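Apart from one protein chain that is not included, each protein chain of the complex appears where it belongs.
Chain nomenclature is as follows: A, B and C, assigned in order of appearance, with residue numbering initiated at 1 for each chain independently.
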Amino acid sequence: MNTFGRIFRISIYGTSHNSELGILIDGCPPGMEISIEEFSEEILRRSSGQQGTTPRQEDDIPFIKSGIYNGRTNGTPLLISFKNNNFKSADYEFGGFCRPGHADFAAAAKYKNFNDPNGGGQFSGRMTLPLVAAGVIAKKIIPDVEIKAEIYSIGNTRNINHEIEDAKKQLDSLGGIVQCNISGINPGLGEPFFDSVESLISHAVFSIPGVKAIEFGEGIRSASMRGSVFNDVFIDKSGKTGTNNSGGINGGITNGNDIYFRVYFRPASSIGKRQKTLNFETGEIQDFELKGRHDTCYVLRTPVIVEAVAAIVLADLTLLSAC
Amino acid sequence: MNTFGRIFRISIYGTSHNSELGILIDGCPPGMEISIEEFSEEILRRSSGQQGTTPRQEDDIPFIKSGIYNGRTNGTPLLISFKNNNFKSADYEFGGFCRPGHADFAAAAKYKNFNDPNGGGQFSGRMTLPLVAAGVIAKKIIPDVEIKAEIYSIGNTRNINHEIEDAKKQLDSLGGIVQCNISGINPGLGEPFFDSVESLISHAVFSIPGVKAIEFGEGIRSASMRGSVFNDVFIDKSGKTGTNNSGGINGGITNGNDIYFRVYFRPASSIGKRQKTLNFETGEIQDFELKGRHDTCYVLRTPVIVEAVAAIVLADLTLLSAC
Amino acid sequence: MNTFGRIFRISIYGTSHNSELGILIDGCPPGMEISIEEFSEEILRRSSGQQGTTPRQEDDIPFIKSGIYNGRTNGTPLLISFKNNNFKSADYEFGGFCRPGHADFAAAAKYKNFNDPNGGGQFSGRMTLPLVAAGVIAKKIIPDVEIKAEIYSIGNTRNINHEIEDAKKQLDSLGGIVQCNISGINPGLGEPFFDSVESLISHAVFSIPGVKAIEFGEGIRSASMRGSVFNDVFIDKSGKTGTNNSGGINGGITNGNDIYFRVYFRPASSIGKRQKTLNFETGEIQDFELKGRHDTCYVLRTPVIVEAVAAIVLADLTLLSAC
Partner (left out) sequence: MNTFGRIFRISIYGTSHNSELGILIDGCPPGMEISIEEFSEEILRRSSGQQGTTPRQEDDIPFIKSGIYNGRTNGTPLLISFKNNNFKSADYEFGGFCRPGHADFAAAAKYKNFNDPNGGGQFSGRMTLPLVAAGVIAKKIIPDVEIKAEIYSIGNTRNINHEIEDAKKQLDSLGGIVQCNISGINPGLGEPFFDSVESLISHAVFSIPGVKAIEFGEGIRSASMRGSVFNDVFIDKSGKTGTNNSGGINGGITNGNDIYFRVYFRPASSIGKRQKTLNFETGEIQDFELKGRHDTCYVLRTPVIVEAVAAIVLADLTLLSAC
């Protein structure tokens, strides 16, 4: 349930306010050089401290507890863990409220109230930190593939700075769109049905908290296009196409052109602004105000996470293609 | 690779022009009554013969080859097969061309040219017929859940008839949007990460040929909304919310409100209209004209397929929730 | 539940008295030449008609329903099915009895009495026919590996003919031991823990009806040996060892020496001889006499089945070793 992948397999564990959280990575080829330093840049891209992101600061230092011998993978699973140092569980008592937009109500049903509410527990955005670490490893398995995700828009606009200022002032939060482009990919990866490239990437992307939509190529616009416009015609023998409306994937299989997709993030559920919602204890609709540290726009931190899950899928498909 | 699900597991086989195609279904509880008649309505919804769909007619009669004893499931896998009677393989020789928009090029790379090109082989829309059959079984496992998909728009419009007439006249094809609504679902299904409800439904939906985007709830609009607007506030103790922007899923888990999602289909790749594309033998850009039978708007046939894959996911999650 | 393997994956379906039974095989590399004739010899080895085996005759002709194009695998799953023609379901009504030694009682508990009792249903030895077919495919994936299983002993003896005559006369059945030797295997297959070669082969072997024990190398004797005697010492640089007590596997991994293992089959449960057992309806211990066609010594038919499941495991491990 907390595992993804067939050869390159990742299993996530921990919660926001556990002593630690992390990821177990199986299927790494033996002999890969890995050093802690390689994680810094990617982890920094995800870290808070940017405008509009949460003031919670963590060390975010990865500890590789297994799988490495003399600086190289030894063929056994890598366990990469992170400590949770800087949290305030006291912030996570909400009286009779289930926070609007959050998983509190759904989780209580699933876990019969035994789940850890602090910091969102297993639903915390902090759980994406190990995903980023796994992404670092995945990218090393496919060195010729370049994966680049970036902010496409925030809220209604690409004039992002002003939008964030404004939302922050109003104690509100913002959604946004991240676009990811992948070049250097071999044709022939993926499967025609259940393991289509779109199936696997969307599976992984929707495990990132906050994602509510994904489109591959000109996916959304494609529904209103005609075939004669949408079809990507070939222009050379390598399979390069003139347009790339299909986002590099035909019939679920890579065609060698760039894969690209856009990910739609809803605004963060946690806002300082007062909301009216049900108090489950009193049975009445009441004012609800959330304490704690919140991102005005966590979306700014997500491009590296999107890259990570795309890399995880493509590393697995690449290893599988050798069978 | 051709299998999906954990308890309720389906494995698809066959191609468009094989003698048969079908699906193997494992994990059905024993004792379910199943008769051939129950498949008719769903299969009819998928069948051609509607305005704008292919003139190819098949019997589309399901043969249940195993898993049934005295009219009830006996606990062993169900094999459901369909015959391929009415095909013309001669239509599928394209000289030096890889058809634009199709998987011909990608498949040649993946299968080293050993794949069956006829009728699109394993990439054929005909492969969705066994999915519909599996959907019939899946729906019976979750009798209290109502799944209803319908056409939301075709091409640019909801005035669909005229749009189809026009495209047909121009030998072109049309995309469209299907909306699916699911009510009666228990809260607590799904997982916080890799097996989020969105992850699993999108995984299954993207295995339907032609799908290029999916949004859950107000997924696309959510990226431009603020948290105070997007958040669904609770209005009663059952967990019902006033709005349902999140589409019934929080943190990957069902919250008991209706699940809804929209699926974006690209226009069919096969069009009668002349296209300019590379001839891989001559190395020149040439005119390419496609013979054969084509759907102007195959999207009209997809709502029942979307329902089927949603039912498959929810049947599996429901069985899993008992563990 | 009815599936085995990671890349080369097989899924079994059907029962003894269904219209058909068979196997779905995923993960075959595209481009393998396959013809029906290749199955004949192996299927004949399994077939009845030998001394001491059941008089039931089936055509046992494999139908390859999918996965082949122009005589070669096309990269999609192979469905191989067999018809059930020659059965007498009337033989399978036992009054209030659960047959001693059979799965009748266990199956009733598992399947809540919805299982098909005829011919043993899914527990029938006939289910090994599709395993043999899958073995034929598996052997083609590892052409350099030679797998040879043969009868080691029947009942108490290696003087087999007389033993069978005697048991037949007494309307009784016989167990036996099959030894399997595998040469030409590369070193380095398998995993140190859960997917050790012994784990995977034993997993597959114990799915053959009637198997109750397995030993690898001198496994049983090894428990009473000392390390200085058991240890296989190396005698040349290829890794060849002087003795082969470990049966070619160290730490779960092949070492390049021959793999060998012995499989212990219990005698068939179905015997003509009168037995005393509980009548569940009357609640009394009564005489029970079994009609129908029975093998005196089904073990004679099993070497090819043992080879098949070994080949299935090794084909999968060989494909995996390329990742």
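Keep this in mind: a contact is a pair of C-beta atoms (placed from the backbone, for glycine too) under 8 Å apart; a residue touches a chain by one contact, two chains touch by 3 or more.
Note that the structure is predicted; figures quoted are calculated from it, not measured.
*Asks:* Tell me which residue among C:I34, C:I64, C:I80 or C:A103 touches the hidden chain in the full complex.
*Replies:* Here the residue in touch with the unshown chain is C:A103.
*Asks:* Mind pulling the chain B residues that touch the left-out chain?
*Replies:* On the side of chain B, residues 6-7, 27, 29, 76, 192, 319-320, 322-323 touch the unshown chain.
*Asks:* What does the interface between chain A and the hidden chain look like in terms of residue numbers?
*Replies:* So the residues of chain A touching the missing chain come out as 1-3, 9, 11-15, 18-22, 24, 26-27, 30-31, 65-67, 69, 72-79, 81, 110-112, 114-116, 121-122.
*Asks:* Touching the missing chain, which residues of chain C?
*Replies:* 1-4, 12, 98, 100-107, 109-111, 120, 122-123, 127, 153, 155-156, 167, 170, 172-177, 186-196, 198-200, 202-204, 206-207, 209, 211-220, 222-228, 230-237, 239, 241, 245-247, 249-256, 264-271, 273, 275-278, 280, 283, 285
Just so it is clear, only the chains that are shown with their structure count from here on.
*Asks:* Please identify which chain has its centre, taken as the mean of its CA atoms, farthest from the centre of chain B.
*Replies:* Here the answer is chain C, farthest from chain B.
*Asks:* How big is the gap, in whole Å, between where the Cα atoms of chain A centre and where those of chain B centre?
*Replies:* Centre-to-centre distance between chain A and chain B: 25 Å.
*Asks:* Measuring centre to centre with CA averages, how many angstrom lie between chain A and chain C?
*Replies:* Here the centre of chain C sits 45 Å away from the centre of chain A.
*Asks:* I'd like to verify one number: the distance from the centre of chain B to the centre of chain C, where each centre is the average of its C-alpha atoms, in whole angstrom.
*Replies:* Averaging C-alpha atoms per chain gives centres 38 Å apart.
*Asks:* Tell me, which residues of chain B touch at least two other chains?
*Replies:* 1-3, 12, 110-111, 122
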